[in-house]
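All protein chains of the complex are present and in place, except for one that has been dropped.
As written, the chains take the letters A and B, and residue 1 is the first residue of each chain.
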Amino acid sequence: MVMVTDDPIVEIKGVSKTFNGVVHALDNVSIAIGKNEIIGVVGENGAGKSTLMKILVGVFPPDNGEWYYRGKKVPFPKNPKEAAKRGISIVYQEKGVIPCLKVYQFLFLGHEDKYIKYSRLDIDKMKKYAREVLEEFHVKCNIENFMYELPLSTQKMIEIAKAILSVRLEHEDNNITSVIILDEPTAPLTIEERRELFSDILNMKKNASFVFVSHIIPEVMEFTDRVHVLRDGKMVAHYDLSKEKITEEDFFRAIVGKESLEHIYKPEIKRVANEEVVLTVKNLTKNGCYYDISFDLHRGECIGIFGTAGSGKSEIINTIAGLISFENGALIIKGQEAKTKEPPHVRLTRGIGYFSGETGKELFLNWPITKNISIVNIKKILRKFIPMINFNAEKQMAEKIVQRLRIKTPGVSTDCYSLSGGSKQKVSVGKWFERSPDILLLEDPTIGIDVGARKDIYENTLEIKKKRGIAMILISDDPKEYSLLCDKIMFIKHGKIQKVISGEKFKQELEK
Amino acid sequence: MKIPNKKKLIPLIIIQTIKIYPVTLFLFALLVIFSSLYPEKFLTPLNLSTILRQFVSLMLFALGPSIVVVTGSLDLSYVGIWMLGGILVWLLMPTLGMFSILVIPLLGLATGFIVGVIQAKAKIPSFILTLSVLVIYCGLTGTISGGISRSVRGYEFITARLIPYIPTALLWTVPIIIAAVFIMKYTKIGIYLYAIGSNEEGARLAGINVDKYKILAFTISGLFTGIGSVIYFQHQGGAVPVVLNLNTMVWPLVAIVLGGTPLTGGSGGPQKTILGALTFTVLCRGLTLSFLDPTMIQLITGLLLIASIVASSRGSKGITVL
Partner (left out) sequence: MNNIGPIIAAIAIIGVFQLINPTFLRYQGIITLVYAMSYFLIAACGLTFVIMMGSFDFSVLSLLKLAALICVLYIDKFGLLVIPLALSICVGFGFINGLLFAKLKVPSFMATLGISVVVEGISLYLSKGFLHIMNDRTFRSLSVTFIAGIPSIFYWAIGVWMLCTFIAIWTPFGRRIYAVGGNPIGAMLSGINVESNRIYVFMLSGFFAGLAGILYMAQFGGGSIEMGADMTIPLFASVVAGGTALTGGVGGPHRTLLGVIIITWIQAGLLMIGAGRSIQMVIFGLIAIVMGISTIDRRRIKIIK
């Protein structure tokens, strides 16, 4: 699927990239970006978005593919500076800002050669140009401010200005329209700041084209002209939003893949929830993230918090886990009120376990499976009379889990580094299932793993739910995961609860 | 209407000033305290001259490391460069004559370069690396000197008295300090070093060759330390001791941190270190004149180091590794 634009600024065709010869990060992807457009690129984690962007800005070259400029074939840029010479530049999701630099220093970072006079920087010239640039982009701040002093949305705007400047400074043609890639620009911003950012970006459309890489479907739908959908490295869909009417569900289908919907595992185990309330959330509020969240969680029940990235669902679950503090409201765990600011280990003693699909965060990768599983279950593997670790018991516990979750590994003593992504996730899941806290928080539990592994995890999750009565809160990007596991689903938008429906009803709506 | 405003304004101004210029105020306070406590001893030209001399000694060794600290790393090898450099001059004097003094800056340059390369490529934490280099150099110094303090003659002209009460070393030091500050404030190198210290990953993403500039930082540091050692060398009367004193080794670090350069880097640098060195020198001098036991100075140095780091680490969030 090649795009329709006259005289694109950037056009690439047939780009592929594999890592370690095995993982197909990108497979025959083509994209064209024209003047004064905003293009969206969406897809799940691991779909290939960031690989594509990195190739475009010269972080690394593709294995195959061609780059066309004004009809001529040109080589792929070897570094960000060359990419800027082509007219393309990127604003990273995080870590792009250098806090201790002043605004005018940051704006020209990497391009100081243009301002050097006898090996000394022409600071007056830099400051003058900086003022002009900020005025052009309607950014209200003092060029002498340090970056860390500015609010996040202003920092983002300056990053965007910097990206546009990079192109202007490096490209021979000063009037070139830059292509600026925005990688998840709104992730750290509050809801109000996002509105501001988008209106600023729309103002800049006459100066630049934007590639908007994002998870947040509603925003993509509202602000982009055309959208590309990536899945498993392939470009599976292209929508022209000015011409067609696309709904959020269409996007979901494209992102998740219609075929995988057919493999929905149909559980025989009926979901059972008991009347006892284990967690009460009352008017939980944190300014800028979520407002007035209230719900009760019963033993054996699974509630899903459904929303797009940026809706506040992640912040809510992180708050309950103890990673973030809350400002107003109450959190009552098994009848006891938790403090607004408590570290995760205290929440764990109260009965809340937190599991995130990001295995780098959670697992001890240079440890064997046995130790990873036992670290939260130490009490179970101690000998009877002396507080000594019983290695046999540890090994058996690990073997039990490996078997139950069908983890592919030569043995329980292998380091987790050498396991595949799915197996790592299973180890993480397994350790929490063994621990069986009263409440288990699941954030993206099956992200990036194959269907077979997912099936194993779902089976075990449902079994634990029924047999041990563990209450769960689920957050995921995958709608069918919600339909499988959740008894109730809470829809969150802009930090507030929109509606709550039962799992059955959600499943029916999905199947339509 | 006016009176309530005035009453609230003054404490606010005071608090704001303390926040912005803590070190300057501290220095000012010290000067006032010591001048009033020991007017006969403190305010004499001789004493002030001593303060300047000690300030120069400190500054010569704090200058190089202060540049490295801006990038977030540490350079503890300065004493080693001075010691090994000194003994090499003694060794090479018969062969190279007066030119042997050039060995020291060269040694500093080479050391800085090698340390930088190892740090950037092999990724070993800089504190342990430079500490090991320090120990190696001390060992080499001891081996070459045979364990005895050696002295070198012939360079007295470097620090020969020119202006009464102003140490000649200061005249040599001022241009060096200016050079260091110039590099950090007015060149591309300076901006890049601040960027690396502030957010190394962000600097990399912005297209900066982080390895290259880290190596450059260490090399410049070594060079400045080498040059500083030349001046200090004669300052000490041309003798090269062989014993490593933990206390004096730490003084340049105190000057750097007290001056307001955070150990995580990103801000501060030589310009701030000047203030730190001056304040620390005044403090030490004042305490020496006082009735306090001389060993207390070491204690206070340690406490001051810790207090300054705590004050500057206040901004750190999250879990510290290492």
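The criterion applied here is as follows: contacts are C-beta pairs under 8 Å (C-beta built on N, C-alpha and C of every residue); 3 or more make two chains touch, one makes a residue touch a chain.
The structure displayed is predicted, hence computed values, not measured ones.
Participant: Looking at the whole complex, which visible chains does the left-out chain touch?
Facilitator: Touch partners of the hidden chain, whole complex considered, are A, B.
Participant: Which one touches the absent chain: B:71, B:173 or B:273?
Facilitator: Answer from the full complex: B:71 touches the omitted chain.
Participant: Write down which of B:57, B:198, B:273 or B:301 is the residue touching the left-out chain.
Facilitator: B:301
Participant: For the chain left off this view, which of A:74, A:116, A:202 or A:378 is in contact with it?
Facilitator: Going through A:74, A:116, A:202 or A:378 one by one, A:378 is the residue touching the chain not shown.
Participant: Which positions on chain A touch the chain that was left off?
Facilitator: Residues of chain A in contact with the hidden chain: 321, 343-346, 348-349, 354, 356, 361-367, 371, 374-376, 378, 382, 387-389, 417.
Participant: Footprint of the hidden chain on chain B, which residues?
Facilitator: Missing-chain contacts on chain B: residues 71-74, 118-119, 122-129, 131-136, 138-143, 147, 200-201, 242-247, 249-250, 253, 263, 265, 293, 295-303, 305-306, 309-310, 313-314, 316, 319-322.
Here is the rule we go by: only the chains that are shown with their structure count from here on.
Participant: Measuring centre to centre with CA averages, how many angstrom lie between chain A and chain B?
Facilitator: Once rounded, the distance between the two centres reads 44 Å.
Participant: Quick one: in the complex, what on chain B touches chain A?
Facilitator: By the definition above, chain B touches chain A via 182, 186-188, 191, 194-195, 197-199, 201-203, 205-208, 266-267.
Participant: Once bound in the complex, which stretches of chain A touch chain B?
Facilitator: Within the complex, chain A touches chain B at residues 79-81, 92, 95-101, 105, 109-110, 112-113, 116, 119-121, 123.
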